[in-house]
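Missing here: one protein chain of the complex. Every other protein chain is in place.
Right, chain A next:
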Amino acid sequence: MQLIPCPWCGPREQTEFHYGGQADVAYPDDPAALTDEQWAHFVFFRDNPKGPFAERWFHSAGCRTWFRAVRDTRTYAFLPGSSA
């Protein structure tokens, strides 16, 4: 069981967290202005890189902070100092 670095609580057991998917996928400013395809890319499409990946995590069984962290998908290791 991994430790996940919560920016508020520090390293905590992974079972306390929920995964929130890729980070930095902002809600579009004006969804109505998007084509169906553009909207579908926002709703359904996510990157799946091999290597560092910026993700959202939710400390659901802790302080309930949503935060961003970079994790290497090859090793699962969180990059030190990447959570904020």
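The rule is short, and it goes like this: a contact is a pair of C-beta atoms (placed from the backbone, for glycine too) under 8 Å apart; a residue touches a chain by one contact, two chains touch by 3 or more; residues count from 1.
Going forward, contacts and distances are computed from a predicted model.
Engineer: Looking only at the UniProt record of the hidden chain, which name from "Acetolactate synthase", "Phosphate transport system permease protein PstA", "FAD-dependent oxidoreductase" or "Molybdopterin dehydrogenase" is the right one?
Structural biologist: Of the names offered in "Acetolactate synthase", "Phosphate transport system permease protein PstA", "FAD-dependent oxidoreductase" or "Molybdopterin dehydrogenase", the absent chain's UniProt record gives "FAD-dependent oxidoreductase".
Engineer: State which residues belonging to chain A touch the missing partner chain.
Structural biologist: 1-3, 11, 18, 20, 26-27, 30-32, 34, 36, 39-40, 42-44, 56, 58, 60, 64-66, 76
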